[in-house]
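Showing just some of the chains, left in place.
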Amino acid sequence: MKIMFFGITKELAGGPSLDVPLQPATVGELRGWLMERYPAMKNLRAVMIAVNKTYAGDAQPLAEGDEVAVIPPLSGG
Amino acid sequence: MRSLIKIVSHIQTDEAIRFVESPESGGIVTFIGTVRNQTQGKPVLKLFFESYEPMALLEMEKIARQAAVQWNVQHIAIIHATGEKLPGEEVVVIAVAAPHRGAAFAACQYAIDTLKETVPIWKREFFEDGAVWVAAHP
């Protein structure tokens, strides 16, 4: 499964996207995998995950083909 | 309701105002956000805005729909800039037309407050001695 990074997470991940080798079953599982791989993301004020362009809770299941994005703290406006 | 939702490289304030103006509405409230030349006393050289554009547009549309439902807004324009912006340049413009001015003020303030909370856009501040992603860390 491919995930996208934005803002500071793009820097921490070293690029705008990544192929996750395993298919995580839920958003929470993906989050755990990310925090293990990029420990510096634990220092961020918050990290949200969007699935198919909508904010998703940790319980939400993930399916192949979902558009998944890592959303660091917002600062628009 | 007409709504104009855009992410652009250069803001045209006038476009937002003209879009919401109509002979049916009596009051238009706009919010214009510009780049400040300092943050807590530290000079800012420039900003860089990045967005997750397709999702940002969807979240901006949600704001427009909620404004229409909650305050009877007639027309709304929400335009955000991305890319490099210098101090004084415009970053965001929101224009709201409503039959009553109190509703227009409330809906416009709701729109900018909510945009900052829900729309996936990120700002990097450049100082003389480096750069930071705003609000990223506690």
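Note that the chains are named A and B in the order they appear, and that numbering of residues resets to 1 at the start of each chain.
Throughout what follows, a contact is a pair of C-beta atoms (placed from the backbone, for glycine too) under 8 Å apart; a residue touches a chain by one contact, two chains touch by 3 or more.
These numbers come from a predicted model, not from an experiment.
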| item | value |
| --- | --- |
| Stoichiometry of the full complex in this file, by chain label | A x2, B x2 |
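We adopt the following convention: only the chains that are shown with their structure count from here on.
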| item | value |
| --- | --- |
| Chain B partner contacts - residues on chain A that touch it in the complex | 4, 6-8, 11, 43-45, 50, 53-55, 69, 71-77 |
| Chain B residues touching chain A - in the complex, by the definition given at the top | 33, 49-52, 54-56, 58, 80, 91-92, 112, 115-124, 133-138 |
